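What you see is the complex with one protein chain gone and the rest in place.
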Amino acid sequence: MNIDNSLKAEILTEALPYICKFQDQKIVIKYGGHAMVNKEAKNWVAKDVVLLRFVGLNPVVVHGGGPEIDAAMKKMGKQPEFIHGLRVTDEETLDIVKMILTGKINGDIVSKLGKYGGKAIGLSGKSGYLIEARKKIQYIIKDNEKIEVDLGRVGEVERINTELIDLLLEKKYIPVISPIGIDSKGEAFNLNADIVAGDIAGAINAKKLIMITDVNGIMEDVKDPSTLFKKLTISEIEELINKGVISGGMIPKVEACINALNKGVESVHIINGKIPHSILLEIFTEKGIGTMVVRD
Amino acid sequence: MNIDNSLKAEILTEALPYICKFQDQKIVIKYGGHAMVNKEAKNWVAKDVVLLRFVGLNPVVVHGGGPEIDAAMKKMGKQPEFIHGLRVTDEETLDIVKMILTGKINGDIVSKLGKYGGKAIGLSGKSGYLIEARKKIQYIIKDNEKIEVDLGRVGEVERINTELIDLLLEKKYIPVISPIGIDSKGEAFNLNADIVAGDIAGAINAKKLIMITDVNGIMEDVKDPSTLFKKLTISEIEELINKGVISGGMIPKVEACINALNKGVESVHIINGKIPHSILLEIFTEKGIGTMVVRD
Amino acid sequence: MNIDNSLKAEILTEALPYICKFQDQKIVIKYGGHAMVNKEAKNWVAKDVVLLRFVGLNPVVVHGGGPEIDAAMKKMGKQPEFIHGLRVTDEETLDIVKMILTGKINGDIVSKLGKYGGKAIGLSGKSGYLIEARKKIQYIIKDNEKIEVDLGRVGEVERINTELIDLLLEKKYIPVISPIGIDSKGEAFNLNADIVAGDIAGAINAKKLIMITDVNGIMEDVKDPSTLFKKLTISEIEELINKGVISGGMIPKVEACINALNKGVESVHIINGKIPHSILLEIFTEKGIGTMVVRD
Amino acid sequence: MNIDNSLKAEILTEALPYICKFQDQKIVIKYGGHAMVNKEAKNWVAKDVVLLRFVGLNPVVVHGGGPEIDAAMKKMGKQPEFIHGLRVTDEETLDIVKMILTGKINGDIVSKLGKYGGKAIGLSGKSGYLIEARKKIQYIIKDNEKIEVDLGRVGEVERINTELIDLLLEKKYIPVISPIGIDSKGEAFNLNADIVAGDIAGAINAKKLIMITDVNGIMEDVKDPSTLFKKLTISEIEELINKGVISGGMIPKVEACINALNKGVESVHIINGKIPHSILLEIFTEKGIGTMVVRD
Amino acid sequence: MNIDNSLKAEILTEALPYICKFQDQKIVIKYGGHAMVNKEAKNWVAKDVVLLRFVGLNPVVVHGGGPEIDAAMKKMGKQPEFIHGLRVTDEETLDIVKMILTGKINGDIVSKLGKYGGKAIGLSGKSGYLIEARKKIQYIIKDNEKIEVDLGRVGEVERINTELIDLLLEKKYIPVISPIGIDSKGEAFNLNADIVAGDIAGAINAKKLIMITDVNGIMEDVKDPSTLFKKLTISEIEELINKGVISGGMIPKVEACINALNKGVESVHIINGKIPHSILLEIFTEKGIGTMVVRD
Partner (left out) sequence: MNIDNSLKAEILTEALPYICKFQDQKIVIKYGGHAMVNKEAKNWVAKDVVLLRFVGLNPVVVHGGGPEIDAAMKKMGKQPEFIHGLRVTDEETLDIVKMILTGKINGDIVSKLGKYGGKAIGLSGKSGYLIEARKKIQYIIKDNEKIEVDLGRVGEVERINTELIDLLLEKKYIPVISPIGIDSKGEAFNLNADIVAGDIAGAINAKKLIMITDVNGIMEDVKDPSTLFKKLTISEIEELINKGVISGGMIPKVEACINALNKGVESVHIINGKIPHSILLEIFTEKGIGTMVVRD
């Protein structure tokens, strides 16, 4: 394709100020699950993250791995079970979670980033007591009564220790973090990756949290791309939930966005990992490509 | 037990100069396999490593995991197969190796060190291109002919990139490294943990490599502890091999020792992980407890 | 204008590696004379220089000012006189040169860069003994005899003292330098800006020297843009001079290019300042926009 | 001349503690106008400033240039016009001001300092947004009414950005600053040099401001040197103005002194540039040579 | 003597956490007088102090020298005279004190520490105005009246200037300090070594003050070692004084302890210098060997 010079000049003069603006800023990229299945998309994401690092931003990757854990469990003859979207995690399941997240997905992302020239460091939240966690107490409503259910080794974040991340970023490494937490007794916990991403983004004072998903963002009508919201505030989101525009699987996603904003992140961006180079387009163009969520 | 003060004074004045002598020195501890099965021994080793760090040495842990990988393979219906002591590693086996080493054993060591107060960081050799590797070309002799056999994804170390280890040691972290290598295309390889430990020890200019095993060291007569060699040189070892005193499974172990010495390590120590606090006794007492191997 | 996202993504992924590649590199931009007359072009150049600084490169501007000096001389009733392209410079002319270059043009560039957010520092070559010079001895051939002519206060560079430039670049300032030299007695000299630009580029180990002119570059046929040479080596240039393809006013320009390359600059770029954002297009796109000259 | 050793010893032991006391202190030297006409005096001032730098003080020179600007304007057929001592400055006049101040006088001072071994850096207030200014609103009283008059491009200081000066002083350069200001749109302004000197002295926390003039200081009777005031406070000065002892051209000068003291300078010194080495004598002897002004 | 490995392991795992805990901590060791007479004890103390330094603690030695000063005075025909335990110090006596403390004992300790590999620096309190002092005003009760007595050149500490000590500790030197103070006129004073040790310990934020004496500590019955108090608080000590358990020469000693605690030291330890390696046993074993005094 032959692109006209004035067009190139226009795009460059548009992008360069953003590169400058976000120079040395920390950006957390949440990646995983269904957005990860496509091999080509994995390459785009990896390449974009490395380019961010190259031009002076500080990307941190947090990944999940639901579908792969499901597959591994089934292969071992265990049936995945969820309560309120949280995986019931017995000791054996926790071992599978650790092996799939840290032993497989994390390593694959590290390899991919390395292939494009990035110096990636794979870490579980146990390393350097990065993610301090405690057992999550979960309640369900049954017969109009609030009952505590035992999810097993499911935890919630108590504290993010940023020292190690900051050290690695300073030396221009790209940390790739599995959502495994640890308590003071050395016990591990299975954590929700979206929430961990927001907690980490808040703790390290990230400018942005980029949620890579398999949809274009939040839309008035999911079937009509032209109804995409470019920018929403927390209260607008709450209104959309009340109206039923945001529903189903998107609700925990936007709750994770709100968590990140409450932890101090300036903006959260829901983008579609299947669009080539969606990270670059979201960060370095004026219009962006997905939905940006900010505080009111 | 009530210990006499003059005895205490004697042991302390013996140990303190060693603490001083090894101050800020790097010590690689190879740990794994059969030495790891005993839960109490795991605690002793973890505590000793943390104490080394506490008194100013820089321990680095490299671990293996043969028995656990065998178990996992069998559980998944695969039969482990070895050629010249090297595990034949197809893609599926490599996935199991990565999951067990990085996803399980590495994390367990990190947890254990954390429990005793150490700030441990689990790393595969892929992180930060720590261990650059290439496919290992293996030959066997069959019918008097040298034939190349394909071990699959078994590799050998090409280069150790010490930048990340040095950074972590400087910040007083304890690196815990899985013997997985990576090539420039981002492909992973299964590596021999003993050799990797020696290569890392040489690359970071470690003073000592401590090989934790399940025997007391090299002995003239394996049934008679009083025949333990306190100190051997490379040429004395070669003589013992020729004489048949060193044989069987001890041969690859001493070859790994010699590899480490050739890479520049000052001394390699074969000690028994089942003796409580064998690391401390080896490093901080005049007589030591195992076999020290040095260059001629 | 609505630009397609895939187009944007393509241009960005093309440009970003260059931004990374030239990170922290020094780029000297020679600007002045006829390329400077157009007010819009002045804005483009200033904006591009500031953007280079923003994305992490270290631009240094060296300017000339022939037409403005001519105008000022005529206003004061003096007739400009040139020998071999060098301005005959008596004491009064030197005062005019200093006032126009340092007092007017330099300040205007500083203001313009400031307007776009750059922290520019205007300097004559006398500041900090930046450009040490000596009187230039010029010969002409007259009646087949080589005769020395006195050009007055015209000088040639003896030494570039880079300490001040390096200090300012380190603190992210943009130095803007007038081609005035000084000798050890504190006497000033009028210098050729193209040559000074090359000398400075060589002395500070600049990656590139960008010559902003009012033509597209070196062309086989100056009337046919499609005959532009994208890349030439020194020997190819010498051939083009011999063939008469390069002639007239372009000859001193390419001689200045060759001077820069001989001083150690990696590449010199002749570009057209009248094309919007020609600096960005030359540096951050694969094809560039003008003629790049390199050593053989 | 043969000077007795005990005399030398006395002068040295008197001077050395001052050298120590003012070690690393910043001293602003306002120089220009009528004090600058004498060539010998220029040499004395330059030599003294370089000696201050040599023995560890941090001199900063701020210069004016009224007489030279007048001369240049007349040469160009323009008649200088003043309202309340401020030069009415149309665009053409501003160009002349810039050319004379930055292009000529500043460069001459830089050369002179260089000749005595100082590393001087000439700067207009535009460089690095050193002197942020805004248009000065001036009122006159006419027919008992306060009327705003338009002085054209005459400005007043809004803010001094000290970063560049501090950087240069730290590296032992001598900044030489022309009183040209700049606003956020990149527009330049003609400023009063005495006021700028005081503003800069205050902003950089200078210990002293030395005003080099063509009189010995403030005197009860200008014709009788023995009536020189060695030290005055602001309120004593106000009394002298009320009494008519201080009058005429000395009034704006002492107002500039008071401005400097209000900006935080510890003492302002009015000295006579025509006395050889008056700067050294003022700073390094107990009695000094001119009039020192301090806060009450 | 052959010591069992499990015993060694036990002692080491007991001692190592203390080495870690006191890493980089400052420890003041008061040494002198009667505890110094035994040559073997001098070697033990010197060796222990050097070992503390070796394993990363920061020991500071403060010494006294009463018996040696008495001997020197007698040799010169002067009779030592004490009021309330303080040596009456005329000018001639002060000269003897300075010569014995700084010229003899301090140098001997420096030599001894050097012999065991320590880099010791001998200092009187005059160096670097380390110990600022003033004349001590002493009162006695005579015929029920409080009368001021002139002790001559006996002083009390006014201020400890820690800059020099901190500098030396940072460079791993062992400061050895004589209790001589200085006032602003450069006059020297004879000071009480126990009090000086506590004042220095407080000023440099020492963790511990070790008082080396010739008794085992504070005992219920001085003839029965089994009645040693392992740990006492200030109020318990006051009670023991009231009860008469602590009496005689031990009273000024415990007052010096209380002074140190009030100055901010965490614990003061009274130990017996005649027990081999009593310093190591006190600091690096759980039970210690003498009496530890702490705040309530």
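Which chain is which? They are A, B, C, D and E, in the order written, and residues in each are numbered from 1.
We adopt the following convention: contacts are C-beta pairs under 8 Å (C-beta built on N, C-alpha and C of every residue); 3 or more make two chains touch, one makes a residue touch a chain.
Quick caveat, the model's predicted, so the values are computed rather than measured.
The undisplayed chain touches these shown chains across the complete complex, D, E.
The residue touching the chain not shown here, chosen from E:54, E:173, E:229 or E:284, is E:173. Checked against the full complex, the one of D:55, D:167 or D:234 touching the unshown chain is D:55.
Across the entire complex, the residue among E:119, E:134 or E:295 in touch with the chain not shown is E:119. Screening E:81, E:95 or E:214 for touch with the missing chain picks out E:95. Where subunit D meets the chain that is not shown, the touching residues are 1, 3, 5-13, 15-17, 19-20, 23, 47, 51, 54-56, 275-277, 280-281, 284-285, 289.
Residues of subunit E that touch the chain left out of view are 75-76, 95, 98-104, 106-107, 110-112, 114-115, 119-124, 126-129, 163-164, 167, 171, 173, 180, 182, 185-188.
The rule we apply is simple: only the chains that are shown with their structure count from here on.
Steps from subunit A to subunit D, minimised over paths through touching chains, total 2. Superposition of subunit B on subunit C using C-alpha atoms only gives a rotation of 120 degrees, nearest 5.
For the pair subunit A and subunit C, the distance between C-alpha centroids works out to 48 Å. Per-chain CA centroids place subunit D at a distance of 60 Å from subunit E.
The set of subunit C residues touching two or more other chains is empty. Shown here, the protein chains touch in a chain-like sequence that does not close on itself. Chain pairs that touch one another: A-B, A-C, B-E, C-D.
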